[in-house]
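Here the complex is missing a single protein chain, while all its other protein chains stay put.
What follows is chain A.
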Amino acid sequence: MSVVRLTLGYIPLVDAAPLIVAREIGFAEQEGLSLDLRPSPSWSTLRDLVALGQIEAAHMLAPVPVAMALGLGGMATRLDALCVLSANGNAVGVSLPLAERMRAAGHPFDFADAESAGRALIAAAGDRLRIGVPFPFSMHAELLYYWLGALGLEAPQALDVHTVPPPLMAEALAAGDIDAFCVGAPWGAAAVDDGVAELLLPTTSIWRFAPEKVLAVRHDWAEANPDLAARMIRTMWRAGRWLADRDNHVTASELLARPEYLNLNAELLERSLTGVQTISPRGEIRRTDGFLLFHAGAGGFPWRSQASWIAARLAARTGLDRAAADRAARQVFRTDLYRAALAGTSADLPGASEKLEGALHVPTEVASQTGTLILPPDGFFDGRVFDPSAD
């Protein structure tokens, strides 16, 4: 197998770990790939670089390829998601004055119960709640709309969700431009360390298994290079499995902390990998199961029903036809390429390519190619179930 050089773009976040680990621990090399990793200043620039063919693949917010398939956002090229790189990993944080009002009203900051946290937030916010997210097409935004919408806070009447680049989030909160934020690791923890925020809720508590980042490539590229796509899928599958092993968390955080990658304190990064978070400047600690997952259940299987959920939310929010949006979205999550890439490896794949989203409240056995496979809980906080085949 000849060594092929590929350029992958990423945003310096903890969940870029599969790309970094693939390069540093040798999973890429094992597949005959030499990865050139290029950090990007913004999601829009990263998206454009893939869409215009300047780079082969990117660490991408799961809703971005779906939004592009729906014709939303600046660029309309079709991108495909080869695999899901990670699930969950974001946290909602509030400004200190808001946290103080919530505490005064009796909220315990348990960092676990989405319903009580949401009600306390709405009660303390006054007539308008302004929340910063990293990008308009992100799980951050979708989960906020889902969570607060279910509790009666309607956008845009009472809820403003605005884009603030994560490195500027703490500053925007301190300046009073926003009341709260939802960001990926390590920016939530960093805002706490800066003494400007308290963490209210991990997004895991809103949806237990939300597809967060995907590996995105241009559709044309995937069609023209099925072998390279397969090698990348296998590389990311092995990197994810390595990252899921607790014993590797220290090594992973040291790798990520390097100046050429995140250039941040390794201890701060380790908190996100282990799910043990400092939630307030006073040093209160909370542990979250499944805070950030790299390889749970079927690993990075890109469930079509996850794409459907994202499409349904985006379509409802932007007034697009739901059925058409759904058809476009499910083609983007390439379960076909994923299955082909991992056939003949030790990876066990589910028998179905879609599932009811939100139906599993405990780890559950489902039919797989070799027998049964255990899927992690994927429930929504309000107990609703999303059926991708329903109209």
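Please note the rule applied: a residue touches a chain if its C-beta (ideal position, glycine included) is under 8 Å from a C-beta of that chain, and two chains touch if they have at least 3 such contacts; residues count from 1.
The criterion applied here is as follows: contacts and distances are computed from a predicted model.
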Identity of the absent chain, which is to be given by its UniProt protein name, from "ABC transporter permease", "Magnesium chelatase ATPase subunit D", "Response regulator receiver and ANTAR domain protein" or "Glucose-6-phosphate dehydrogenase subunit":
"Response regulator receiver and ANTAR domain protein"
Among A:V3, A:L168 or A:A352, which one is in touch with the chain left out?
A:L168
Absent-chain contact - pick from A:P156, A:P259, A:G283 or A:G344:
A:P156
Pick from A:E29, A:E115, A:D177 or A:D194: which residue touches the chain that isn't shown?
A:D177
The one of A:Y10, A:W43, A:Y145 or A:W187 in touch with the missing chain is A:W43
Residue positions on chain A contacting the omitted chain are 41-45, 48-49, 52-54, 72-76, 134-137, 156, 162-165, 167-168, 172, 175, 177, 318
